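Of the protein chains in this complex, all but one are displayed in their positions.
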């Protein structure tokens, strides 16, 4: 009950600020929170990244194995994206097999990587039709202060950028860097009436779980969209969100590149 | 609660009619409801049938794969019967793994097909001891207005009659019709005191879930029996039910043959 | 509720007896209950034993299969210990996958066998790196009157002593006796304040589920320890329990050897 | 499935349709007796059945919402609905489709009228071609009308794909597999007018201009489907009038 | 297992029994301390243990029936009970056997005496030969008497098989595997008389005349088993009298 009242108060506060064209943490409507990236944090993984988006924290680890390709793409490797929303990250997450929210999160992240062709899968073939590399992208949420999805997408691409193919350990040649061809960025907006807030915090989400995620590639193409939550979206607002998402994605991509150039 | 009262009223009505030697839908005690068969309704399946028994509706689809035979029958194909009582078909069905009712339904249908040797499994061997055809008979209930079991058994044998072995798609020769050697028919009776009603409707089942299923082959042999429900059955009633089931099975078998000769 | 009161009364009785340095069934603090062993009770198993410890009863059956060795021990067989605490054995056990108690039981029994090197796994290799024997030790609890763990451990080693490797059935040579090199004995004590009772009954366990299990090999070495239950253990009591466990283990081992020499 | 050299040839698609043409649609209302509302629908090779149960008391109690009805949506594929037999039970794809479809209906059902209740929407895919999620939503929408559940309007769903560089309406399997992008939409249609978007997903690669074009094309297709949904419902009510 | 050339030779079966002869049976009542009633039973190579718990309050509450006790029956095979190790947990066969066995007991237990309660019957198959379901029912029936659960009579179970064209009582593994048909029965026996059939299944191929013959043969076998069930129970009560 106390929980409900608190949430009601937060909601009123968020909405009253919105009427003054403000966000509760002072950000502009189209701004992401502060982004911090740390890679190579798990030595036992082929690649890894810890991403902080404000107080939201996600770790992604990459493991690779050798397996069979799909029959219709005999010369391509595979990517499998999996998300565990462990109860450590939020009192609303429950232990057990992935629920609809973690499935959706993993699948939207997966689509961004896959459709932007971020990883050159043709460089992951060992023996055509028989042996290819399988990339496991495991998303491990640590702290949910809102917008786990974008944090997970950023952490996933950063972890992939950080990945070395462990060829020598498997006795199939020398290790090499995973060939990354694009930097897809997912941008999630909270829809509030005819307005939208990019990168919503958990407090902001108290006004209603109505989001729209637009994933943008390095050429400003859209590579994935996901409307999530039971609400109606107007065509004009949809177009506004696309434009803003393209702008926001560019900034995030710059931050990722800046981080990478610093550590490489 | 309203549910319970309604069920109580139905029960009284069924019983009062029974005292006048009548059924609530005017049928004779030994009559099936109107049977409608439609085959080839799923092009992507190797065989398929939609069966309507009154308002009860079941779809069966047949898929075939190549697999290993059992070690003790190295030259025979396999049949696997599976039933999904999806919640679309009845408010009492629940999503999730098969419960005892769907397991029983699938196993009784399976026994009818298997014990009548309806499918000539020796014609399903590709390479002795290594490769045989596996037939998946998937029963998908759509509408449960009583006696899903007999409807499923009829739909299964009709779908098998409709099946082409997809040899060319698997690169092991030319397609051929599945060799069907018998037409087993399962006949389910509702036991009410010392009487029995063949092919009970859901409304009739409100007097108590006490059924006896007799599956009969084309030579009037019994190939499967299943007493289902917590009740005591007298020897004499059992013998009466067998005789009536043999008669009813003949009629249903004729209807199946009539339908098949029309479409072939 | 009645259950709770009964348990409260039992607890008071156990404690009052303890103040007089007595156990409710008259045993000494360091004595096991009467042990009965019966082997070869399941002809279809490679080895089997029924063990009664007072009223506690456990059956263990051994089945063997041929499988692949672990990559790092290519010339050694495998042991897999599994426990089913079926609801037949106690009203507190529930059907379904193993819970934390049956997992713990199986793992502690496993450690006793494994760490004492009771089975000479190097005699279970058929083809180095390819084919080795896998031993399934299946613990099936029948009656839980306390201390299922020690009863299971005794039944497991007795069943192993009773096991013939079924080489001829698998066409890989002649049957031979499983080479047993040690007789580990697990000794479980109930901790009550600064005292401890070896081989507690279910009634004694009503004072609190606080146990310490010490598994001892034939040379009085300790091969496994498990503190179980939410309590604090003093260092001095721990050392006392070790000494008493070594003494108790010797007696149980003698009984096992006596039984075996009688039947062999 | 082999990739054809070209999917569009001379302005026509490999099944002979023009770029903005729907596949044939067949709708049968009140297909099931047991359910409170139901619909059988074919869209190309898709064959789906939808059933609605409710509003009924939500059980177990802790799922009840004292302010509105809980909507549940279960998209399920029959094992024989696809080329390679599918193992029974939900996979990740079904879980996601069920979620976004549920949310689309949450946005249009007047759920505040039925506090503490649950409305169950079950859709079974008997045969799947591309677009089974859109076919299911169209069937479910009709089944809800058949069940008498009040909605803000009709929910109508259709996808647009980008194939060989051009946009096509209502893609079938080959276009979905080998196309460059796919956007399924569901629109709320009220008073014969498309009001807003209730379901929206996309995967592939498109410019923002193409997305705007796609919306236009989707709206055209949705209006046609909407007319067929209306007709099927009308027909059923007229029949009932005759028989009743 | 290889198929023997003939299963019946000179009127004798491969284990030396005549056609209407049961396998050796051993019954031990009150085998377990923890359960409210229990029984260990051997029938040929079958070794089974049955335990009864209850009547006790049904939990969770929503399974309670205000008019009678709920009966639960769990047939479970130990992993080592069969030639090839069985993975723990219920398979489809166990689920079906549990269901029909439960229903047989529902028909004979006076469950109206215990509203809102549950009576749990657990049977564990330590070694399975043909007929483990009948052995389990016989053991469970004795365990219910041991637990003092009121029943309309004794439930006694036996199977009849058709082998090499003739009917045999209480088939063992080879007869079950290579025979032409198998019918497990369970009868309600009251006042030393078989009153009715509580469990009945069949698979194989039989004429209706053969089925009638099978009933006769099964009844003969059931009466013999019933006497052994009675004796075992008597023996236990006498022992208790002596010790008490």
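We just call them A, B, C, D and E in the order they show up, numbering each chain from 1.
Methods note: contacts are C-beta pairs under 8 Å (C-beta built on N, C-alpha and C of every residue); 3 or more make two chains touch, one makes a residue touch a chain.
Just so it is clear, the model here is predicted, and its values are computed rather than measured.
Student: Of the chains that are displayed, which are in contact with the missing one across the whole complex?
Tutor: A, C
Student: Touching the hidden chain in the complete assembly: which of A:62, A:205 or A:256 does that?
Tutor: Of these options, the touching residue for the absent chain is A:62.
Student: May I ask you to list the residues on subunit A that touch the chain which is not drawn?
Tutor: 41-45, 48, 55, 57, 59, 61-63, 65, 82, 84, 86-91, 95, 97, 136, 138, 140, 142-145, 202
Student: Residues of subunit C in contact with the chain that isn't shown?
Tutor: Looking at subunit C, the ones touching the missing chain are residues 72, 98, 100, 103-104, 106-107, 111, 114-116, 212, 217, 220-235, 238-239, 242-243, 246.
Rule of thumb we're sticking to: only the chains that are shown with their structure count from here on.
Student: If we look at subunit D and subunit E, which chains touch each of them?
Tutor: B
Student: Measuring from the mean of all protein Cα atoms shown, which chain centre lies nearest?
Tutor: Minimum centroid-to-centroid distance belongs to B.
Student: Compare the contact pairs of C-E with each of B-E, A-D or B-D and report the one sharing over half of them by residue number.
Tutor: More than half of the contact pairs of C-E reappear in B-D.
Student: Report the chain whose mean Cα position is at the greatest distance from that of subunit C.
Tutor: The most distant chain relative to subunit C turns out to be D.
Student: When the C-alpha atoms of subunit A and subunit D are each averaged to a single point, how far apart are the two points in Å?
Tutor: Here subunit A and subunit D have centroids separated by 28 Å.
Student: Measuring from the mean C-alpha position of subunit A to the mean C-alpha position of subunit C, what distance in angstrom results?
Tutor: Using C-alpha averages as centres, the distance is 49 Å.
Student: In subunit E, what residues contact two or more other chains?
Tutor: Residues: none.
Student: Quick check of your reading of the touch definition: is the inter-chain graph here a line, ring, star, complete or other?
Tutor: line
Student: Okay, what are all the chain pairs that touch?
Tutor: Pairs satisfying the touch definition: A-D, B-D, B-E, C-E.
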